[in-house]
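All protein chains but one are shown in place.
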Amino acid sequence: MKTVEEIKTAIEAAVPGVGLTIIPNPGPSGQHSLLLAPEHAASVAKFLRDDAEFTLDFLSNVSGVDWPDKEIAEKVKVTRQVTKTVDGEEQSVEETVEEVRKHVQPGFLEVVYHLYSVAKKHGPVTLRMRTINRSDQVELPSLTPIWRSAEFQEREIFDLYGVVFVGHPDLRRLLMWDGFKDHPMRRDYVEPDDYEYEPTPHDSVLLKAKAHQAAVAGRESAQ
Amino acid sequence: MIQTLDQIFVLLKHWLLNFLPAAWQPAVGVVLSVVCIIGVFPALFAFTTVLERKGIGRIQNRLGPNRVGPFGILQPIADGIKSLTKEDIVPLKADAAVHFLAPIVLVVAVFMGFAVLPMGRNMVLVDMDAGLLFYFAMGASTEVSVFMAGWSSRNKYSLLGAMRAVAQMISYEVALLLSSVVVVMMSGSLSLVKIVAAQNQYSWGLPHWYIFTPWGFAGALMFGIAATAETNRSPFDLPEGESELVAGYFTEYSGFKFALFFLGEYVAMFSIAGLGATLFLGGWSAPLAALQFIPSWMWFFGKLMVAMCVFIWMRGTLPRLRQDQLMNFAWKFVLPMCLLNLFVAGLWRFMGDGLLRWVICSAILILAYVGMGWGEMKRKHLGPRTYRYAE
Amino acid sequence: MLGEGILKGLAETAKNFAGSFVSAERMITVQYPEERIAPMEAARVFPFLVYDSKHPEDSLDWEAGMRCVACQICEKECPPKCIYIEKSKDKKPDFVGKMQIYPARFDIDISVCMSCQICVEVCPFEAIKMDTQFELATDDRFGALLLDRKELAKSNEYYHHIHPTEAAEVDARLAAEKAKANAKVKAAADAAVAKAATQPAVPAAKPAEGNKQE
Partner (left out) sequence: MTPSTIDPERLEGWNRPPIIEPDGEGDLLEVAMGPHHPSTHGVFRMDLALDGERVIRLKPVFGYLHRNHEKIAETVSYLATMPYTDRLDYICSLTNNWAYALAVEKLVGQEVPERAEYLRVILGELTRAQNHASSIGFLLQEMGASGTPLMYAFREREKILDLFESLTGSRMMCNYMRFGGCRVDASPVWLDAVRKVVAGLPAFVDEFERFLSGSEIVMARCQGVGILKPELAINAGVTGPMLRASGVNYDIRKVDHYGIYDRFKFRVPLGDHGDIYDRYMVRILEIRESIGILEQALKGIPGGPVMDPKAKIRNFRPKPGEAYGRIEAPKGELGFYLISDGGPNPYRYRVRPPSLINLTVLEDMCLGSNVADVVLIFGSVDIVLGEVDR
């Protein structure tokens, strides 16, 4: 099996203008991955599947990952002019101060594809794709036309993460029911307080159940 | 003494009738016999359900029911109480009248068949000249009830089951009739009493049962297949195939109506097994001349139970066929074999005594059987396979 | 396609039918309430709390000898979160004589517990073990399935009874630990004695008392 760098060069030679980034894996497993620009995904996938050298004909696993907006606090040294009273006289002095600057790193949804080759018996090659944000620009190209095994897995990611796969032949919810609104696997998902709790004699579940029942009773009496 | 035991039920009936005025005697006699039949066969049904469950249990290396009564023999009573006390659910959109009538029609039609079956020497309700015809007429009307049940339930599984049942029963009705025609040809009578009488002869201590002739054996085999299909037993239990159609045409029945279907099915098995015994196994006659001291009715019921055991054994062993295969089997194998058997029976009749007719008749039937079997296998590419391995 | 496969199958079931009357090996069914298989040593159902006691039959002994020190590791590690522990305010001596917190409340909701044995594995004090008692059906859904401290407490003898091998290992380990602790205490006592020889102070009698307690 080739290294990620070699795969990257091969893909770049075959598909011109492809935006590929290597995402290194710091862990001991050493499974580095390739970040793919969504607009070239289909052609890269087709190349990887049909190229005689790779023949990655078997898409093993598709998983969604949620990376919420991250607030990053950095300590930055800033030099600024301050007016200070030195010896009873106002002076403008340059001073270096440490300042904590917060900025929000925008979150995104990520889809990870693990590819293997049945013919060549090698793998895995890990591909990733990222959406632009987590709210409205969540489209990614579907790889189901290339690898059929993505069909249910992409449906599951659509269901649980809310990634919309463009070109998927049958994009419906897989595990949750059709009327369900949210995407439960997102990290900021709050479970709705609208189903029956199994009351246990202690712990937060009981409190939650009581609160829920009180709320329901309140709603009913209001009507 | 032996005579008395043999005729004990007949004598008992006459003794009872002697208390009545002569004008009433025929009518009351019929009622008495009917009551006996209606009493005996459900009791036998109860016993058979235990036998079946225990038998299949043993086949599967289980114990079967053993909690109610000693060795679980009171299980049917518990089952009966359960089904009687269960809520009777009729689907909201069902055709209530037909839904209600279907099990009753089934049970009535099934019991009618017993009218012409001789269950022992002089033990027949009606000795009709066209007994066999009457039997088939009654047997065919069970299809109506099955379709009534399936149609009126307004359930898709019921409907599919009923469609399957009707197709299957009509196809096998033909085979059933044709396979028993050979017996009529040889005995020269449609009366079941005369058919038994024709077989109740012995040479060298062996009976003249029709199953011991090539055409009779083939006929009995075809009759057995058709009878299994006719009663919806495994491997032809498609109309109620649980894994496919939940419970087929009686999916929407519960409580006592379900029990009636169950009863009807088993009584139909008894009656068709009784007919088979009458046609091919000499009815109530003993299998050996030396065993004639055992009462005739015991032989009849003995043969019935043996047939039931075979049914149970097959149910515990055989997977079921598919609808199209079942129909293919009926029209492309059983029917041609039956027709060939008719020819062979005629040949047998005109060849006269001698070893030659045994050889020729058997050869024709075996050749046809083997030929059709092989042809089918080659045509459909069925057969055992060998597998390759990768290191 | 001549039916020989079907006949073979029929022969096989007939063999099993006959065999079921002859060989006991085929009949694996156990007639449960009347017949019982002895519970396997490794079997696990629900956890219980081990206590050491000189008089296992003494009903008041369980509280004193409980090994649990309410460290709450099992509560944290429990996958379905069925353990609920409240620490005590005061302390009492444990089996090595060290003063320890004990659980003022220790509940296991066995309607939630999934018998995974992770609490046993993470417990550093050998205080929680798996029971083999499985007939726990009850008609009180919420109350009776929440086992409290007292219901959970089982003696070390009981533990020896249900898991003999494992209990012996645990006892050996605890004894070793105790010996080590004793040696430490003794060393400390010796040091104290040595100290006492130079300057008069409180005699180190207290730890020795703790040692006696088993």
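The letters A, B and C name the chains in turn, as written, and every chain counts its residues from 1.
One rule holds in what follows: a residue touches a chain if its C-beta (ideal position, glycine included) is under 8 Å from a C-beta of that chain, and two chains touch if they have at least 3 such contacts.
None of these values were measured; they are calculated from a predicted model.
Just so you know, the chain we are not showing touches A, B, C across the whole complex.
Screening A:2, A:84 or A:121 against the full complex identifies A:121 as the residue touching the chain left out.
Seen across the whole complex, the unshown chain contacts chain A at 25-29, 31, 49-50, 55, 57-61, 63, 65-66, 112, 114, 117-119, 121, 124, 126, 145, 147-153, 160, 169, 173-177, 184-185.
Within the entire complex, the positions of chain B that touch the omitted partner chain are 56, 59-62, 156-157, 159-160, 234-235, 237-238, 241-246, 315-325, 380-385, 387-391.
Touching the omitted chain from chain C are residues 1-6, 8-9, 12-13, 16, 26, 28, 40-44, 73, 77-79, 114-118, 121-122, 130.
Convention: only the chains that are shown with their structure count from here on.
Distance between chain A and chain C, defined via averaged C-alpha coordinates, is recorded as 44 Å. Note: centroid distance chain B to chain C, computed from Cα atoms, is 62 Å.
Averaged Cα coordinates give chain A a centre that lies 67 Å from the centre of chain B. Across the assembly, chain A contributes no residue in contact with two or more other chains. Against chain C, in their complex, chain B makes its touches with residues 55, 58-63, 66, 313-314, 316-318, 369-370, 373-374, 376-377, 382-383.
On the chain C side of its complex with chain B, the touching residues are 1-3, 6, 9-10, 12-14, 16-17, 19-21, 26-29, 31.
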